[in-house]
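Rest of the complex left out; these chains stay put.
Chain nomenclature is as follows: A, B and C, assigned in order of appearance, with residue numbering initiated at 1 for each chain independently.
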Amino acid sequence: MKNYIDAENAKRIDALNADYNALAEHLDRRGIDANAIKERAKTFAVAVPSWGTGTGGTRFARFPGEGEPRDIFDKLDDCGVIHGLTRATPNVSLHIPWDQADPKALLAKANEHGLGFDAMNSNTFQDQPNQAHSYKFGSLSHVDAATRQQAIDHNVACIEIGQAIGSSALTVWIGDGSNFPGQTHMGRQFDRYMASMQEIYGALPDDWQLFSEHKMYEPAFYSTVVQDWGTSLMIAQELGEKAKCLVDLGHHAPNVNIEMIVSRLIRAGKLGGFHFNDSKYGDDDLDSGTIDPYRMFLVWNELVDAESPDLNLSHMIDQSHNVTDPIESLMISAMEIQRAFVQASLVNRDALAGYQSDNDALMASATLRQAFRTDVDPILQMARFETGGAIAPIMTYRASGYRAKVSETRPKVSGAGGGIV
Amino acid sequence: MKNYIDAENAKRIDALNADYNALAEHLDRRGIDANAIKERAKTFAVAVPSWGTGTGGTRFARFPGEGEPRDIFDKLDDCGVIHGLTRATPNVSLHIPWDQADPKALLAKANEHGLGFDAMNSNTFQDQPNQAHSYKFGSLSHVDAATRQQAIDHNVACIEIGQAIGSSALTVWIGDGSNFPGQTHMGRQFDRYMASMQEIYGALPDDWQLFSEHKMYEPAFYSTVVQDWGTSLMIAQELGEKAKCLVDLGHHAPNVNIEMIVSRLIRAGKLGGFHFNDSKYGDDDLDSGTIDPYRMFLVWNELVDAESPDLNLSHMIDQSHNVTDPIESLMISAMEIQRAFVQASLVNRDALAGYQSDNDALMASATLRQAFRTDVDPILQMARFETGGAIAPIMTYRASGYRAKVSETRPKVSGAGGGIV
Amino acid sequence: MKNYIDAENAKRIDALNADYNALAEHLDRRGIDANAIKERAKTFAVAVPSWGTGTGGTRFARFPGEGEPRDIFDKLDDCGVIHGLTRATPNVSLHIPWDQADPKALLAKANEHGLGFDAMNSNTFQDQPNQAHSYKFGSLSHVDAATRQQAIDHNVACIEIGQAIGSSALTVWIGDGSNFPGQTHMGRQFDRYMASMQEIYGALPDDWQLFSEHKMYEPAFYSTVVQDWGTSLMIAQELGEKAKCLVDLGHHAPNVNIEMIVSRLIRAGKLGGFHFNDSKYGDDDLDSGTIDPYRMFLVWNELVDAESPDLNLSHMIDQSHNVTDPIESLMISAMEIQRAFVQASLVNRDALAGYQSDNDALMASATLRQAFRTDVDPILQMARFETGGAIAPIMTYRASGYRAKVSETRPKVSGAGGGIV
């Protein structure tokens, strides 16, 4: 890939220099040091979800692409490409049991690409072959103690795998809930959930974090156990210091002000991190920044504003790539999230605070928009260029023919039907 | 099943007689003839979707139950049970290619259970093995003419199968749309869709109807071609007299007033029928009447109000049964829809019209609620009893041990993962 | 009014006896004692909001009715009529400064009608004539300390008034928030709000409760300080034991499962009470039980399930009556809330628990629906009849000619325009 990067960058470096210098001059007039922002851009990192490298689908259908990764090692190869080109995704988030493998082999493959491992993800929303107890009616909150224990054990196993590969966090998202009013006693169901989580929390190493991830609906369609940030907060409070709340941007009710939830969780000392994606209707899991980029900016505006050594967040992408090459979608997404981070870093916070004190709503709002509409592409491109990445990751990836090459060794996958069939 | 019906009915007939007589006396005081309503209840029919007899799932997981039907013949057996017990579901709606079979064999099996066939459903939202062109990027609206032709041909084939089995309508629901802004040119995409639909319409027999079904989204989408009733109306208007709009209760934006859409489509002469289900968040496909029964009543209030020989509607259930025995869910759903029909038949329309003329909002609204809260169970039960059905279909079905029996011959199905895996 | 009640009841008592006996027999077959339920119905009470007796409006327009109450004493007269007819609304909730008056005079007028006083409501969302500091940019969370102090003082004054008339709770709902991203620093704004609330909490008598009421938005907003139950929970937790969360049914995001919020707040020990109303789109403030009666039932299902001496809730109506006679709307609403309470009392909780243990989603759900669809009108009517109320409150009220009578002394109000003019 190095050769392709060099070749493609060579075509673009002159234009980039011109654009960068013009932007630097413009920012200088606004009192902003472009180079400082560029250095800051280089510090950005968001983790890639291993499962995001395969083609996703809906309950109706899945249309696989060419050269789908066969296993976690293929996935890590793809993640290596993503990080190599964007320099923004140094870590991979694993999903167990999908990614179960020998930890040493995982570490070796990751090292090959200069990758590390982010939060572990357990899976108790699906049944696996030969599983003793079904999760059809729940896992950590199931009425049956043996089923709950099985789910607890699985989470503990995820922690152990994570320890072996250098992860330090576990994300727990469950599909537990109900499809009909009355199906479950919502209070007792939550009690069972909490008891199970206490067990998992008890198995957590001292330097680990446990992330509780809320979601309004799906796969359960009348209620979910962890339906919103209020319940997630209750969970994190009851469990203890190492428990935090993880915010998936697509898991809220319509119209909800997500940046305000971020602000509240920061105040409560319970924000743990994000699953980034974008959405228009429900949990659409679309590429980050492609539907409502200003919303993404406003989330980052809160994060940049609240930056402190105490605020140690896990940033992950969580998307479903149904009609695009997953590698391309993950690269675009990482860059759009990085863009929002950089834009939010341009906000003139002294001016903003002044407008806020003066109740000058119009200028306060305009101050945010000015930062948002600054085209920071030259800063992102230069940050990549200077760290060995591609000025234009998508074009470079396409030029490399990577997908066609791996398609030769990765067998064609047939289009499995969705869940409804 | 006849024996079980008789045995279970015998346990309940005394209580039913008491309840029925009490209700009849009460209704008499309100100037309503219970027997007339009961006879009206017997005229009710809603079609069962063949695919509803199997366990559904989400993009995350599917948890099959015992004794899942293996093919359309098993499904028709299950539909026979549903109709035998409820006497409310005399027709089955087929889905091609899932239900593809020799028409004569289909007719023979249907006759065996006293069943007929309702609207045909085509499928161009999934790829089938050995299909020449993929529907990954659309079907009837695809940019590629050959792919569109393949989808057109499939719909025409569905009409032909339908003709052979006595159906007289085709429902077209497509998954075409886009996942990202810009992915498609929304105007040209619609032009292509219309051209394809014109071809299908051209192949429609004179006494058939063509139903256009709108849907706002499925998680993953940015746009769908037939996103709402406005577009569906445009389609039906352009195609011609035989084209009508089909309303799936779960396919709307949050908070939308569905009964008003029903009213508008009736006025436009373009209401064709329904896919009944219930939902709390999105297209949840839950059992009809289990989440917002008053909404179902308000839809039926419009239908009963507008009854006329010219208003010839196709009523179908369209649900996904993920955590219940599909036969039970379909029986409950048919009875809940029938309940709303009967409740709406109790509305004192003269009084209502008077209150409306007087702008007496409070009493007009109370008039609807009085009808809605009348417990019409005895009427529904007696209507079933008198037509050979079960007073208590669920209990009778459970007493019969039907599911256990068919499980002996129908092999266990493993839990296929959803589309996301 | 007593004469009208007697006369109207006399016309209906025979039919009621027949209906009641039939229902009692039916319930007896279900193992339920109708008389016990009737006695339980008599224990029901919901407070009437004083402001609800006047005609409400929108930002576009207000269309006053005949005989609008001129002041709190007229309002208390109207509340006396409501309680006299329904026997379900023994308390009135005051709003300061709208209802400011001599406490002794308030008590005297209330005693006249056998009424007491429920939670006090402060108002810092409007400017009053001669007010020193404007609430245009906030009240308890305003950037200006003097403005905050003014709002704090007002709340403390509300407590003092409440103490003089026998109230024991203060509900704090503020209009603070922002209209544009950036207008306020959401974290600091919340800090200021909390500091103000701490002051108010400090002034709270030992036997009082402080209710925090969340609300997602009012058209025009980008953010509100207390936007959802999660923030409300944080507030109640920080303030202390006497602080609880008040749930207004219309203050949530679309599709939100409110009964689950109720369940969570009960578990957290922080549910304080309700503002009942119904809604289809936003904070529509429509008559309770007129849009989605099953949702109201599901809320009450949680409350009845959780009944205990420790769960001491304040139930209030909070509605805007724009097109109906407010007295009629308040009577209908009180009766619909009572209906849900009684229906929820019919749930067979042992059977339900069994179905839940068995993951029998279908029968669990059917168990709730059976209770919901039981027409408990005869129980409600008999409970009113036996406690001196009207079998048919609306018809009795109309027969009394009350509105026409008070119109003679209450001057006609001109239709003031809404806020937008």
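Going forward, contacts are C-beta pairs under 8 Å (C-beta built on N, C-alpha and C of every residue); 3 or more make two chains touch, one makes a residue touch a chain.
Note that this is a predicted model, so its numbers are computed, not measured.
J.: Given 3 placed copies of the single sequence, give me the total number of copies for the whole complex.
T.: The complete complex, not just the displayed part, contains 4 copies.
By definition in this document, only the chains that are shown with their structure count from here on.
J.: So which stretches of chain B touch two or more other chains?
T.: Touching at least two other chains: 254, 280-281, 287, 290-291, 323-324.
J.: Sort out for me which residues of chain A touch chain C in the complex.
T.: Interface residues on the chain A side: 136-137, 143, 178-187, 190-191, 216-217, 222-223, 227-231, 233-234, 252-257, 259-261, 263-264, 266-268, 294, 298, 301-302, 305-306, 352-353, 355-357, 359, 361-362, 364-365, 367-368.
J.: In the complex formed with chain B, which residues of chain C make contact?
T.: Per the touch definition, chain C meets chain B at residues 15, 18-19, 22-23, 25-26, 29, 254-255, 257, 280-281, 287, 289-295, 323-325, 328-329, 332, 359, 361-363, 365-366, 369, 372-375, 377, 394.
J.: Quick check: in the complex, which residue numbers of chain A touch chain B?
T.: Touching chain B: residues 51, 56-63, 98, 125-127, 129, 134-137, 175, 179-181, 183, 216-219, 221-222, 254, 280-287, 290-291, 320, 322-324, 414-421 of chain A.
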